[in-house]
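Shown here: the complex without one of its protein chains, the others still in place.
For clarity, chains are labelled A, B and C in written order, and residue numbers in each chain start from 1.
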Amino acid sequence: MNYNILIGGSAGQGIVTLSQLLSKILKRKGYHIFLNKDYMSRIRGGHNFIQIRFGTEQIFSHSPFIDLIIALDKNTVEIHKEKLNENGKIICDESIDVSSDNLFKLPLKEIAKEVGNSKVFGTAAIGAVLKLFSIPLKDINKIFDEFFDSDLSNKNYQALIRGYELINNHFEYVEPQDKNHIMINGNQAVALGALAAGVSFYSAYPMTPSTGIMTYLAHKEEEAGIVVEQAEDEIAAINMAIGASFAGVRAMTGTSGGGFSLMTESLGLAGITETPLVVIDVQRPGPATGLPTRTEQSDLSFVLTASHGEIPRMVISLRSPADAFYQTARALNIAEKYQVLVILLSDQYLADYVQTIEPFDFKKITIERGIADASSVKENEDYKRYKLTETGVSPRLIPGQIENKTVLADSDEHNECGHITESAEVRTNMMEKRMKKQELLKEEIQEPEYLGAESPDILLVGWGSTYGPIKEAVERLNSENIKVGALIFGDVWPLPKESLEKYAKKVKTIVNIEQNYTGQLAKLIRQETGIKCDKSILKYDGRQINFYEIYSKIKSEVL
Amino acid sequence: MNYNILIGGSAGQGIVTLSQLLSKILKRKGYHIFLNKDYMSRIRGGHNFIQIRFGTEQIFSHSPFIDLIIALDKNTVEIHKEKLNENGKIICDESIDVSSDNLFKLPLKEIAKEVGNSKVFGTAAIGAVLKLFSIPLKDINKIFDEFFDSDLSNKNYQALIRGYELINNHFEYVEPQDKNHIMINGNQAVALGALAAGVSFYSAYPMTPSTGIMTYLAHKEEEAGIVVEQAEDEIAAINMAIGASFAGVRAMTGTSGGGFSLMTESLGLAGITETPLVVIDVQRPGPATGLPTRTEQSDLSFVLTASHGEIPRMVISLRSPADAFYQTARALNIAEKYQVLVILLSDQYLADYVQTIEPFDFKKITIERGIADASSVKENEDYKRYKLTETGVSPRLIPGQIENKTVLADSDEHNECGHITESAEVRTNMMEKRMKKQELLKEEIQEPEYLGAESPDILLVGWGSTYGPIKEAVERLNSENIKVGALIFGDVWPLPKESLEKYAKKVKTIVNIEQNYTGQLAKLIRQETGIKCDKSILKYDGRQINFYEIYSKIKSEVL
Amino acid sequence: MTTDINLFNSMDENAWCPGCGNFGILNALKEALSELDLKPHEVLITSGIGQAAKLPHYINVNGFNGLHGRAVPPAVGAKIANKNLKVIVNTGDGDSYGEGGNHIIHNIRRNIDITHFVHDNQIYGLTKGQGSPTTAKGQKTTLQLEGVKVDPFNPISFAISLGCSFVARAFSGDKEHLVYVMKEAIKHKGYALVDILQPCVSFNKVNTYRWYKERVYKLDKNYDCTNKEEAFKKAFEWGDEGIPIGIIYKEKKSTYIDRTPQLNSKPPLINREWKPVYAEKFMEDFI
Partner (left out) sequence: MTTDINLFNSMDENAWCPGCGNFGILNALKEALSELDLKPHEVLITSGIGQAAKLPHYINVNGFNGLHGRAVPPAVGAKIANKNLKVIVNTGDGDSYGEGGNHIIHNIRRNIDITHFVHDNQIYGLTKGQGSPTTAKGQKTTLQLEGVKVDPFNPISFAISLGCSFVARAFSGDKEHLVYVMKEAIKHKGYALVDILQPCVSFNKVNTYRWYKERVYKLDKNYDCTNKEEAFKKAFEWGDEGIPIGIIYKEKKSTYIDRTPQLNSKPPLINREWKPVYAEKFMEDFI
C-alpha cells in the first residue's frame, strides 16, 4: 500500500526544501519513501516537480498516478491534475487563481504571515498533508530541531500545527512499519561507496547530473581526510586522477555525457599505462548539451569502445542506490586488482531519486589494492612495470615505495620496463598482455538479476536504472497471470551471457526496454550472442519510463 | 611481372629523397609503382625502410619478398637479407662493414666525392639499380632538371651515370607500358578530393599520420583560395570547422586516433546542430599514443558510436588512393545533403603508400551543397533552422543570406527555431527527425566490392586499406584453384548487408581479415546481421598485413 | 543612423533569474548594435553553455549556441568563412576562462577580428554555484565549503600579457558606460576582450550589485590606454582599492584576416567561385 504526493512549482520557489522536509518526516515515521525529481535547466521560473511515494513496503520506482498535489503555482494544477486518482486531492494557497474539483484552497501564506516568517508557508502545507493522511504529529518537533535553527524550528512547527488544523482526515491511514532504513539517492550512494572503499582523491568538473557525487565527497573531505579537486576541465580531471592513481592512491573521477566525451582520449591512457581507474558517467540525454537535467541511457554503446585503439575495460551499470553503493566499491577493487579501467554507468533518474533501503553493510566492503610488496623486486634488478606474466597482470609498485627503484609508465607502446618500443614482437606481446585481462574480467562478471515468473513466456531485458520500473511492471503483469520475466543487467561489459542464453531458449518473445533510441543493449546482445530481441520498448524524451508505461506496452504491443 | 626494391637506413640518412627519385624515374619510364613506408617515431637514427615495387601492371599492395636491397647501413642488410629472393641482390657503399652473398659493395661515396657533392652518393646507387634492371638512361636528365636546381641536377646526373657504369645487367628486363597514370598516396588523394569538391576551410592540429593532408592543402592554399588553419588543439580544430560550415563554407577537419578522441564531444555538436561536417581519422595503432608512425584499423568500433547520446552518421573507410579521392568528394556531398556528420577512416598504410593509378576524372566530381535558396522562407515568417519535414532534413540557410532573417543553431535540445526546449514532445520529434536521416542514409550506401571466384567456398571480409593485400591474396589463391571470394567494405555505417547476406548463404567459411585485435568488422556484422565469422585473421603489430600472410593463413588455418 | 532596437527582440521566453546582471548586458548589447546600425542578419553571436551562454536565444541575430568552453572556435571558423559577419562571443566566465582557457590564449595571438564579451559573475551559475576561475580566494561556494583556495584568474593582465589588441572591463550595472565600451569593442579591428562584471543574485552573495557599485570607477579621461605599463597597473587594481572600468589597453595591429591574402584581398570565402575541374591542374604534382 502506498500513496503518491506531487509537489510542483517554479524553480526557486522552494519545492526542494519542502520535499526534503516532508520526506524526512514520513521516513522518520517509519514509511518507505521513493522520491523523484523532474527539473529544468534553469535557476528560477519554469516548472519543476518532485514526487514522493510513501508506503509500508519498499518502493522501487515512481508512479504516474497521483493521490495528492501540493501546488505552489497555477501551472502545477493545470499540468498535473489529469493524473490525479479518483480519490485524489490538490492543496494550494488560497491566493492562487485556480479552480478544480478536489481542490483545497488553504490560507497558507496567511498562516506564514501570522507566524512571522513568509517562508514557512510550505510547512503549513505539510501540516495539512499530514492531516489528510491521518499521520500523528508526535516527535516531529525533534525533526524540526535537526532541520532548522532554533528560532526557525519553532516558527515552522507552529506553521505545521496551524496547517494540520486547517483540514480533515481524508486518506485511509496506513500504519508504518520499518524504522531502520536509510534514505539516499544514487549520487550519494556512489559517493558513500567510494568513501567506504577508500577513495582518497576525486577530481571532477561540475556537470549536471553528476555534480552531486563531488558535492557529497566535498562535504566529507576533511573528516575523511581525502582530497576533492575541482579541475579546470574534464581532461584535467581524468588526468589528475590517473596521476594520483599512478602515484599510489585510490582515485576516481565522475562526469556526465559531454564531460565523458572529453575524457575519451585519456581512457586509453589509463588502459595502456595500466593505471587503475574508475570513471562514472551519470548519463543525461544527448547528443551534445541535450537536456542537461533529464535522464537517458544513451551512452552505453559509446562507453563500450570509447577511445581509439583497444583496451580491456569493465562496464557496470548501476540499478539502484543500494547497487550503486556496493558496485562502486567493487569497481574500485576490480580496477586495482586487474589494473584496468572500470566505467560505471548511472543516469539522472538514479542520481536524483531518493529511496529508503536497508542500511549499508560496511563489513561487506573489502579493499583490495593489488599493490605488490617490496619483495617482488630483487635488489639487483630493475623494476619492470609491465612485466609479462601469465595472467597479463604485472606486479605494481608505487613511485618511491622502494629505495632506488623507479617506476616508469608510458602512453606509447612500451617494453616491460616502460620504455618506448617499435618492435613488432614486443607490441604483439603487450597487446596480448593487456587484452588477456579482458578475458580475466569474465571471471569477475555477475549475471543479470532475474525477476518474475519461473517459466516466463516473455522475457524483458533491461539495464541500469530501469530496474525499478521494470520490477514493478513485472510484478503487476504476473499478478494478472501474464508470465513475464526480466533480466536486468548490472555488468554489461564483458556481457554475461549465461542466464540470457538460458532464458532466451525458453521464451516466445524477448523485449528490450531502454531509455534510448537505438536499443543499445539489444545491439550489444546481438553482437555478443546472436540473440535478437523481438520487440523494443524505447523512450528518449528525457523522462524516466514508469512501470505503468511498461505494463501497458507489454499488454498492448507484445501480447 | 614486378620487382621489389627495398631501401633501408636510419632516419635522416635520406632514404625518402632517394626513394622519391627512384620511383619518379621508374614511373616516368612507364612502370607501375607501389611504394610503402616503414618508419619510426624519431627524426634521426633507428631503422627505417621504404619498398618500391614496380612492374608492368597495376600493383595493389606491398610484398614481403625482395629482389634488391639498397642498404645505407649495416643494419639494413642484417634485418632484411633473409627476405631476399633467390636471385636477389644487395647494394651498398663499400665503406659499410658487412658481407653477404649477392652483395655488391660499390664506391658510391667515392663517386660522390669525385663529383663534388657528398649527398649524391644515393644517386650513384640509383644508377647502379637502373643498370641491374637494364633500364636505359634516356630522358632521365629531364627528370633531374625538375627535381634539382641546375647545378645539383648536373652533379646528380653525373653520379647516376657513374653508378650505371659500375655494374652489369642482372635482372630480366621488362618493358614498361602505361605512361598516363599518376603516382599518389592516400593522404594526397584525400586532399585532392577535398580540393576538387570545393573544401574552402580545413582546420587541424598536426598528428602523424594525418598531417600529410593538411600539408598538401597548405601548399595549395593561395592557389586554390582556401584557408588552412593550424588550430591550438583538436577541439579547436573541429569547432572551427563546425563554425565555418555553419557560416556557409565547405569545411573539413582531419586527425589521427588521439586527436579524434579529443573531438568526440564535438561530433555530437555537429549532430545536434545538424551542421554538415566531414572528419577524417587516419588511424594508427592505439591505445593512447601507441605506435605513432605505424598502422592499424582499430578505431572502427569506436567511431561508430563516438560521442555521448545518439546522432545519425555515416562512416566510410577508404580502400585505396583512388577510392580516397572519390569518396572524400562523395562524403562532402552527403554531409551537406543530409546535414550530417560523415567520418572517413584511413590509416597509416594507405596514407603513406604511393601507387600509380588512372588519372582522376574531375568531371565525375559534383558539388551538391544542399543550401536552400532564399525563396524557401516567406518574407513575413521567421526562419526555422530545424523545421520538421518528412525526411528529417530541414531547409538550410546561411547567416546573412537573406536580409533580416536570422539563423539559430543550438547544442541543447531545441524547437524548430533552434530555441532551447524542455518539452518531451518536441524532444521526441527532434530525436526522430535526426534519426530519420540515419534511415535516409541507407539509400546512399554502396555495397562492398566483391573480388574473386564467382561461387566461392570461402568468403573473406575486410574493410579499408586491407583491400590491396586481400585482392592480391585472392588472386593467388584462385590461381591455385582455391575458390575464394572477398567482400571489401568501403561504407561501413550504415552497414550494407545485401551482398554479404547473399554470399554468406553460399559459402562454407567466412573469414574476417582485420588490422586489429578484437575483430571489429566481425562484431559489427554480427550486430547488424547475426552472421558470425568462422575464423579471424587479425594483426595488431603495427605492420600492414601482406598478401602472402593472408594467402598462407588461408592455406594453413582455414582450408 | 541606428537600427530599430525592437528588431533585436527575440520571442523566446527568458530563463534568467529576476534581477540577474545578465539582463543589463543583454539590453546594452541591443542598444550597442542598434546604435552601430547593424542589422540582425549581419551579426552572429556564439556562446558556450551556462546562464550567460543562453544569450543568443534572447536576441534576434544569427546565433550559434555551442558546447561548454567552446564558444570561441566556432566564432573564429565563422569569421574566416564570412568576413563580412560581425562576430561576437557572449558567454560566461567559467566558459571563457575555465573550460575554454586555451582558445582565448591562441585567438588573442591570431588577433582575429571578433568581440568577446565575458559575463563575469565570478561563479558557475547554471551548475549551481561552484567556484569559477574568477571567484575570490577564500569565498565559500556550494562546492568549496571552506572557501576557494586558489588565486583568482585575472583576465585583464592575462590578455594584456598575451598582446591582446583591445582589453576592457565594464559593469552590467552601468548601462551607458557598458554600451560605450561595447561599441568600441565591436568597432575595434582585432580580438577585443571585454570582461563584464555581472552580479549573480542566486549564487554569488559576495559580488553583489552593491559590492560592484561601491568599487567600480571609470578610467580617467587622461588615462592613456595605449601605454602597456600603465595598463598592467590598472589590470592589477581590484577589490577595495577600486576596480577600474573602461578600455584598459588598446593597440593597433594587423588582424588574422589582414595577414591572410586569400581572405584579405578577396570576397568572403562563402562567395568563393569553385568548380571541381579547377583542381585538375594539381594532378601535375603526381606525374
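We take it that a contact is a pair of C-beta atoms (placed from the backbone, for glycine too) under 8 Å apart; a residue touches a chain by one contact, two chains touch by 3 or more.
Given the structure is predicted, the values throughout are model-derived calculations rather than measurements.
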| item | value |
| --- | --- |
| Displayed chains contacted by the hidden chain, counting the whole assembly | A, B, C |
| Contact with the hidden chain (one of A:Leu192, A:Val315 or A:Met431) | A:Leu192 |
| Omitted-chain contact residue, chosen from B:Pro64, B:Gly116, B:Pro136 or B:Pro206 | B:Pro206 |
| From A:Glu222, A:Glu432, A:Glu501 or A:Glu557, residue that would touch the chain that is not displayed | A:Glu222 |
| Full-complex contact with the absent chain, from A:Pro64, A:Gly116 or A:Pro399 | A:Pro399 |
| Per the touch definition above, residue among A:Ala251, A:Ile445, A:Ala504 or A:Ile531 touching the missing chain | A:Ala251 |
| Hidden partner chain, residues of chain B it touches | 12, 40-46, 205-208, 211, 214-215, 218-219, 221-222, 230, 232-233, 258, 288-289, 292 |
| Contact set of chain C toward the excluded chain (per top definition) | 97-102, 105-106, 109-111, 133, 149-154, 157-158, 160-163, 229, 232, 235, 256, 259-260 |
| For chain A, residues in touch with the removed chain | 182-184, 188, 192, 195-198, 200-201, 203, 220-222, 224-227, 229, 231-233, 235-237, 239-249, 251, 265-266, 269, 273, 329, 359-360, 362-363, 365-367, 382, 398-412, 417-420 |
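What we mean here is this: only the chains that are shown with their structure count from here on.
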| item | value |
| --- | --- |
| Per Cα centroids, the chain farthest from chain C | B |
| CA centroid of chain A to CA centroid of chain C, Å | 37 |
| Distance from the mean Cα position of chain B to that of chain A, given in whole angstrom | 43 |
| Chain centre separation (chain B, chain C; CA means) in Å | 41 |
| Contacts with two or more other chains, residues of chain C listed in rising order | 15, 49, 67 |
| Multi-chain contact residues (two or more partners), chain B | 235, 265, 269, 273, 410-412, 420 |
